[in-house]
Every structure is written in C-alpha cells, then in structure tokens.
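Rather than the whole complex, this shows some of its chains in their spots.
Labels run A and B following the written order; every chain starts at residue 1.
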Amino acid sequence: MTIADLATALDELPLIDHHVHGALAAELDRPAMERALTESDRPIPGWMTQFDSQLGVALRRWCAPVLDLPPRVAPEEYLRRRHELGAAEVTRRLLRAAGVAHWLVDTGMGGTELLSPAEMAEISATRADEVVRLESVLEQLGRDDVAAGELPERFAQVLAERSARAVGLKSVVAYRHGFDFDPHRPSRAEVVAAAGRWLRAGGGRVDDPVLLRFLLWSGVDLGLPLQLHAGHGDPDLRLHRCDPLLLTEFVELVEPAPLVLLHCYPFHRNAGHLAQVYPHVFFDVGLAVNHTGARSAAVVAESLELAPFAKVLFSSDACGPAELHHLGAVLWRRGTHRALAEWVQEGVWSEDDAVRIAGMIGAGNARRLYDC
Amino acid sequence: MTIADLATALDELPLIDHHVHGALAAELDRPAMERALTESDRPIPGWMTQFDSQLGVALRRWCAPVLDLPPRVAPEEYLRRRHELGAAEVTRRLLRAAGVAHWLVDTGMGGTELLSPAEMAEISATRADEVVRLESVLEQLGRDDVAAGELPERFAQVLAERSARAVGLKSVVAYRHGFDFDPHRPSRAEVVAAAGRWLRAGGGRVDDPVLLRFLLWSGVDLGLPLQLHAGHGDPDLRLHRCDPLLLTEFVELVEPAPLVLLHCYPFHRNAGHLAQVYPHVFFDVGLAVNHTGARSAAVVAESLELAPFAKVLFSSDACGPAELHHLGAVLWRRGTHRALAEWVQEGVWSEDDAVRIAGMIGAGNARRLYDC
C-alpha cells in the first residue's frame, strides 16, 4: 500500500456527517451567499466581501469544478454559473459529490427553506436521519397551551415522541446561557416555577438556566447521544463562556450518558482532554474546518492529539447553501490526509493504521455511537 | 505569475505599521539591548542572555546584514559594529530597510529618548502620524491643575485638541486593570467622584476602573479608531485578564465604533472570532511576531483563520532599538509569504489572490481604517 492509497481511501470513504443542518435549495443572490459565509449576523460592510476569507477562497477553489468551472474563479462568475444551473441542480451536484453516505440532520434551525432529512436523503441519493434539538421541542410545547405544573411530564412525553426515530439530541445551551451553569439536575419544583415564569412571559426563546438544565437532563434521561454546540458561533454566544472545560462537572454528573462536543474551536485541545479522560465524551472540529479553509489541515491535526481516535468524529455543521456541506467533506478529507500522510511518510504510522483510523473518524465511530 | 512573484510582491510591499512606538536613536550598551529583547522589567540574570531567545536569534540573522555583517554573527560582534556605525546611522539603515511607508506612532510611552513621529518620518524618509494614548492625555491633564468637577468636559476638550491631527487612539486598560471591567459608560457623577479621589491622591498613573472606562468611552465618542493592547506584554499586566473575549460586551455596546485589538497572542484565535462576527473589530499579531522569531510564521498563519482578510492588520509594536522596527516588517513579510505560498503551491489559493490579500493586510486595510 502506498500513500497514494491513503489518498484514495480517504477520497472514497463514505462519510457520516454526524452534525449537519438542511441544505437550502432556493436560489441565492450575492448578499445571501456572503451572509452564508460568516457566523456574523450583522450586515456585511460595503468596504469588504466575505469571499475574501478562508471560507470564501475555499468555496471558489473546491466548489467551482463541481459546477464545471475552473478552480478559483471570481465570485461573480461562480454565482452567475450557479444561477444558470439552478439551485436545485447545484444542490444535487454538491451534496452528491461530497461523498457523504449518511447525514445526521439537526432540524432545530431554519424554517421551511432548509431541506428536511427526507429531502436531504432524496436529493443526495443517500441516507439521512434526524437529530432533535431540545430547545425547539420545548419552544413548540410552549406554543401548545401547556400548564407549568404539567410541563415536566408533558415535555418528557413529547420529547420521547419527537425523538422516537431520531439518532441523537442537540442542545444549544452554549448560545442560550453559556457552559457556566449549575450542572446539577434541577428539582421538579424549580422546573415548574421556571416554566411558570417563562409561560407567563409568553413562552418563546428559552434562555432560563433552570429550563436549559432541565432540557439537558431530559436528554440524558432519554439515553440518546447528546450533542452540545461548543466554541465559535454567531454573536448570540459569548465565546469565553463556551469553553467545553466549563462543562467538566456536568460531564461527571451525567456519566456514562454519551456527550458529543461540537466544533469546539478554538478550544478543541481542551475537548481532546475531556475525550481522553472521560469515556463518554466525544468531539469534532466541524464548522471550524469550513471557516478555516486552507488552514483547516492545521485544525484537524490539532484535533488528533490527546483524544483516543475512537472519540473523534467528522461533521460539517453545514447549514444553508450546499457549498458548505460539500466543503465540510472536502476539507476534512484533505486535512486528515495531510496529517496522516505526513506521519506515514515519516515512518511513524503504518499506512494500514492511517486508513483504518481515518475510517473510524470519518464514519465508524459515528456508526457505533449513533447505532446508525 | 510565479510564486517567486509573490515573494517579490511581499518584499516590495510598502507597509503601514499601524501600531509602533518611536525608535531610540541613542547609543545602546549590551545590557540595554538585552532589556529591549524582552517584555520583562526584571534585571536579566547573569546565568542567561536574552540573545538566546527567538527574538535574539532573529536579530542576529536579519539585522546583521543591514550593518554589513554576515548573518548570525555573535551578539558581541553585532554590538561592536553597531557602536562603530553609530546609533543614528544604524537607526537610519534599519528603519529604511524595513520598507515601511507609513508609521502610526503611539506617543504615549517613553520620554524624550524615543523619536517623535516627525523624527521617525525624517530619519526613515517616509511618512509618520500619531496615535494618541488616552491614559497619557488624562495623566497630563492631572498635572495641569484641573478640578474634578470640570474634568469630564476639560478632558473631552483636551483630547480633541491633542488628537486633532492624530489618526487613532490607544488604550492600555489591559495593563491598568484588565478587560474584566464593567463595560457600560460611567455616569458623569461617577467620573467626577473617581476623578476627585484620583486628584486628591496626587494624580499620576491612572488605574481607577471608572476613569479607565471614561477614557474608553471618550475615545469612542471622538470617532477615531481605538486601539487596545491585548494579550502578552510586560509583568504590569495579568495575561488571563487580557483575553480579548473578555471585551465582548464592550464590543457590542460601542458598535459600530472601530476597535483594533493589538497583538492578542496567545489569544489571537479568539480575536479572529471577534473580527469575524463584529464588523467593527480589527486585530493584528504585532509584538508576538517579533518575540516568536522563527516561529512567527506559525503565529501569522494562525491569525489567518476565522477573520475575513479585510479585518487583519500589520504592526510591529516596536519600541526602542530600530532592530525591532526592522524585524517586525521582515518577519511579517516572511511569515505571510510562507503561509500564502504554501496555499498557492497546493493550488488552493491563486497567486493573484495571495498578492492582493497580502497587500490588504500589509497596508490597504490600515489605509482605509485610519483614512491615511
């Protein structure tokens, strides 16, 4: 086996994208595409373009050929061709060329514009399953005329129903509060009181720490792997309060319920520590891989330090334009190849090990964890 | 265009050093030079030399040829030649060879020994403008017999006068307190009370958090870009209290007033997050580039991850011996070339993009931001 074989193995590896959102099959104009290239929710200033970013450069490099364009075309040329082919065709091409065999889709974000898991499966001619977002389930329940006093039981029932066919759960407590919360299970009385305050205020966005903790513990009770956004994200979060190390007490209290730390950048080394010392902790560097573009190989390599390789996963965290889904897979394959090929070339790793471990991170670990 | 062209473009790029201090044109003996190679304010122990550091090795490598010496000469040989040429000639050579077209000089540090912006311009045969340090303006006002009750208005007036021809403002709240301050604008009554305490204690060094916040908000009101020291610096600061993420609330409160996070090491990835999600946040890795020497290419590469390239700037943060001004430019050019050339060689970036984006970071972004 030569290192070319490692490259081939990585190129052909059918991935499980264990944390992703639906693709956006609608047409996109340039402002909408620019907004999709950043976690910022602010208008993009007129004196700059998001195409001048690692993600923007990567998009032009790797997605252009899928649209029959030469690599590194100008943004306007890319968008012209995108429009010419039509969003549906572009989405179909980009998703299929990603080589993802199974999408685990967080359905908690976006309205009807984003493809459902079933639609993702159909357009990409592969499999898709659902990851249920805890906060969304509660917010829906809040719209359904629930009384505070019955909320704990009603929520447990609704969550069980909603996730009957799901493969995992997701929490955005990082956005709604940060990880510096009281890690203990709240009492029923505390939950009812907090639910009363929330419902009297009209329900809506859940950011009460008691309710957020109730959601987390409800997820733990259900027994599905619990994904937690960690690290970089939009300005709704305070990054220094999203360091996964702040979860350490919670991690210990819920052991052995499986916890999956998502993204983690720039705290991915901290996540590696948790994944080494706690058998039930897993992590990925999704989202960061896309946003760091040409630098993603460095981020992938940094994710391969402390954690045993059975604890590291692949995800894109793509949401919206299918370019993001495509890039997640391309950049992970390239970054992983670069790290492992270097170690094989140095004679430190065997190529057999490299191929096997790449397969674990790209698919096998997720298959076991989510039983999918 | 070949990659050699990228190297040429970087070598010849006229830089804007958007945060620098005056050069020291006086003669330097070895102890003084050693002290200039560290942020430590402690005497250098007899059992070590600061030349055995990344900065010391870089100085011998890159500055020696400017003094007609072979690269990597011994420190004593370097200093002998420096003395032979005379400090004025050495300063002239090193500043001119830096290829900096415009120095934005923080005048808040050092006495009469450091060159003024006008002197910097003259000796380097290029342009220089001033960045006014907020704390220095207040400390001067404190020496001018101001009453606490009139301080807010008097300060606003003096600051406007002092910065009439300045291109930016600078705060050292990182040193004087850390970033864990109440981010809100203090009331006039709070400022007057704090000013009274400060003046009754004899004025001098400002470290009262209310006065420091008053300075920051005064800077915001004035409308010039506001530079903030962040990250590594001398032992006057507590590094863990200088993580720019601790400024997040302040960043949101002052939006859209332009904020420039200086240095940031080892929190430069955190700065990249802020620069991505907030349109008015900019940053650089000045100071760290000098102090990490042969490792500065890695630091520069890490600064090119999350932030759109319109938000990243070049500075040296040099202060004192012109070797530091020279090295800031040399090491930034080399580090940037190394990162971009690798991406061009991999076929990920086009060379046109690499040259264009290097020009943005090295000069264009600063030109727009400071309107200079």
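Here is the rule we go by: a contact is a pair of C-beta atoms (placed from the backbone, for glycine too) under 8 Å apart; a residue touches a chain by one contact, two chains touch by 3 or more.
In this text the structure is predicted, and so the values were computed from the model without any measurement.
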item	value
Copy number across the full structure, from 2 displayed chains	3
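We adopt the following convention: only the chains that are shown with their structure count from here on.
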item	value
Averaged-CA centre spacing for the pair subunit B and subunit A, given as whole angstrom	37
For the subunit A and subunit B complex, residues of the former touching the latter	38-45, 47-50, 52-54, 56-58, 61, 71-72, 232, 234-235, 238-240, 265-266, 291-295, 298-299
Complex interface listing, subunit B residues touching subunit A	243, 245-246, 248-249, 252, 269-270, 273-274, 276-279, 301-302, 304-311, 342-343, 346-350, 353, 357, 360, 368
